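Missing here is one protein chain; the remaining ones are kept as they sit in the complex.
A, B and C label the chains in the order they appear, each numbered from 1.
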Amino acid sequence: MKVKEGDRVLLIDEKGKKFLVRVEKGKTLSTHYGIIELEKLIGADFGDFTYTHNKRGKFYIVEPVIPDLMMKVKRETQIIYPKDAAIIIMWLGIKEGSRVIEIGTGSGSMTIALANAVGENGKVYSYDRNEKFQKNAIKNVENAGLIDRVEFKIRQAHEGFDEKEVDAVFIDLPSPWEALDPAVVALKGGGRLGVLSPTCNQIETMSVKMKERGFIDITSFEILLRHMLPRKGMTRPLERMVSHTGYLLFGIKTSIRLPE
Amino acid sequence: MKVKEGDRVLLIDEKGKKFLVRVEKGKTLSTHYGIIELEKLIGADFGDFTYTHNKRGKFYIVEPVIPDLMMKVKRETQIIYPKDAAIIIMWLGIKEGSRVIEIGTGSGSMTIALANAVGENGKVYSYDRNEKFQKNAIKNVENAGLIDRVEFKIRQAHEGFDEKEVDAVFIDLPSPWEALDPAVVALKGGGRLGVLSPTCNQIETMSVKMKERGFIDITSFEILLRHMLPRKGMTRPLERMVSHTGYLLFGIKTSIRLPE
Amino acid sequence: MKVKEGDRVLLIDEKGKKFLVRVEKGKTLSTHYGIIELEKLIGADFGDFTYTHNKRGKFYIVEPVIPDLMMKVKRETQIIYPKDAAIIIMWLGIKEGSRVIEIGTGSGSMTIALANAVGENGKVYSYDRNEKFQKNAIKNVENAGLIDRVEFKIRQAHEGFDEKEVDAVFIDLPSPWEALDPAVVALKGGGRLGVLSPTCNQIETMSVKMKERGFIDITSFEILLRHMLPRKGMTRPLERMVSHTGYLLFGIKTSIRLPE
Partner (left out) sequence: MKVKEGDRVLLIDEKGKKFLVRVEKGKTLSTHYGIIELEKLIGADFGDFTYTHNKRGKFYIVEPVIPDLMMKVKRETQIIYPKDAAIIIMWLGIKEGSRVIEIGTGSGSMTIALANAVGENGKVYSYDRNEKFQKNAIKNVENAGLIDRVEFKIRQAHEGFDEKEVDAVFIDLPSPWEALDPAVVALKGGGRLGVLSPTCNQIETMSVKMKERGFIDITSFEILLRHMLPRKGMTRPLERMVSHTGYLLFGIKTSIRLPE
């Protein structure tokens, strides 16, 4: 497979440092080794390498995957990490054709993962009350090449969603319960609700409220990713790790009515 | 959304116990509460509930998601867990339309996750040398309703794969290196290789060999899923957990030639 | 070193199963292999082995260490685990000669660890409001041979302690804050307070109250012990683990006065 104009490409140097670029004529990437004219990548084979103008830096040309796209968003908020996004997508049953509501958009890292998962015929409806953040997120999702699969809306959680019968709702808010009743209204019967929250208190409060709203199969857990350093005769875990991003919380909407 | 004949349906009792059934006329599910005639589920709303014949058991009717389908396979081997499958799929960049090789098939739990991820236009090529295991896996993938997306083949790892230019290869073998050169041949440039292995020794040996074969961005880690018990005023982690399934190992194929 | 009458001895079978016995004339240990007359252990070398009467079971004769003594207490409550006890003792600065208050006694596993650490000239004051539990604990501490170093008292936490200027206070209560003001009164200036609690909520409430009472250097963490299975060419973590016992919380008493 060859690089085409407009492709998003990951350039990886020999130390493993990654640069996410869009291949356009006239654009250059500046690295600490030197400059790469991105135009000259057109027609290169993925998996091959290129050099900086001065031959001092060697860079492999690779298609980015979702973890790359997520980690490379411009951050104006705390982002959701790939490890959590992968699990959320699988636990919510999101697949090609799914219609999913996300609130809030944040910097759009989760939006990218969701948009990738719903495929060409699915849709992500991404709500946030902060216009500035969402503008940044829109640019990030555009850079990831997934903008066509997402509708962005500025809205407070408690104001409710426009969509009905969606397959899943994912909530990433400081007070996730503000989006609970709107989520119940928007979800299809048996639809899945997912929440990510950094504190014990949030998942405690939210899980109690989900139970009150008739959600079943309420489960909560956290995902820890622990790097290993495999080396000949000296394999061991890395010495430091990200030990907390957030607690995940899931439940299934049932036909039990809301308290009026 | 209503249950149709032929649907795979998850029945969840009030203690959270789950039964995966296929809705067919004349079939029944026997539970410790009593019997459910599956035919009467036809036309029910997902999210609603039903009772056993004697009204002693109440069961919610829910669409299964991939973690349900994976955990409910009939096991003739150790299975890959949803937590690992979700991460593998995201890290390998598998999405709708992807063409992926899996070796070995095992009991097919990972095959189900892969088949779900590649969508209607993608394909999973699943190899195993053990015919008996693969027969069981085929039935499991069939039960999950994903058989059309998978080609099964009986083959030893070192004999090589039939496919070329695949997007990703996933290896789950006691000696993953036996499938390394075949994987290099089958992968497209910049294609992704993933490995799951229970021991430190396997990932050590495999990562050394991957480096020799020119793979870059070699990363290894493990995923730990730790359950929380959120309760009003008494939130805490669960007292026991699955603390090890396997180490994951990933790398990207480059255009570097194989040693002859 | 040779076994003497009255010694507490650990007998370990070839599968690693451990039996804690006291060597007395006329007493026997019944195992699933057969019977061992404990009298015949007298004069045996530690590190040596003995057989059951029928030669079917082989048992190594070993001096028990604190983790053995703690895990072998007769349990009438949840016990504190050796991993937590070791950390608590070190973080509280407990050493030979220390005077320590413990509330509550529970089944006495922590009492054993504390009594070992304070040495012959130190003292543990162990309070509990439940007479039945403490009676059991007293027997457990006696069996561990450490009874001379402990004073047991039946008391509610809020009623206060008899001791002054103690080096450390360790609280293991459902409502640890009930013992907070009594702990402040009993502790010497710069003395250390330690708490073990299973839930997030308990450590949250307690740490807030400790701050209000002028405690400094307030730290909270949990200790996870993850077993490895080292085997030639196949080393890996064990598949299951105890993933939660409790959160630990520590602080140092300063001279700031109590609110009246």
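Just so it is clear, a contact is a pair of C-beta atoms (placed from the backbone, for glycine too) under 8 Å apart; a residue touches a chain by one contact, two chains touch by 3 or more.
Computed from a prediction, not measured in an experiment: that's the story for all the values here.
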| item | value |
| --- | --- |
| Contact with the hidden chain (one of C:Lys40, C:His53, C:His158 or C:Lys188) | C:Lys188 |
| Candidate in contact with the missing chain, chosen from C:Glu24, C:Glu37, C:Asp181 or C:Glu222 | C:Glu222 |
| Identified contact with the non-displayed chain, of C:Leu92, C:Val124 or C:Leu196 | C:Leu92 |
| Touch list for chain A against the chain that is not drawn | 198-201, 226-227, 233-245 |
| Absent-chain interface as seen on chain C, which is shown | 1, 12, 16, 18, 45-49, 60-67, 82-83, 85-87, 89-93, 95-96, 113, 116-117, 119-120, 165, 188-192, 200-201, 203-204, 206-208, 216-217, 219-233, 235, 247, 249, 252-255 |
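As a working rule, only the chains that are shown with their structure count from here on.
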| item | value |
| --- | --- |
| Centre-of-Cα separation between chain C and chain B, whole angstrom | 44 |
| Between chain A and chain B, centroid-to-centroid distance (C-alpha), Å | 21 |
| Chain A, residues touching no fewer than two other chains | 200-201, 204 |
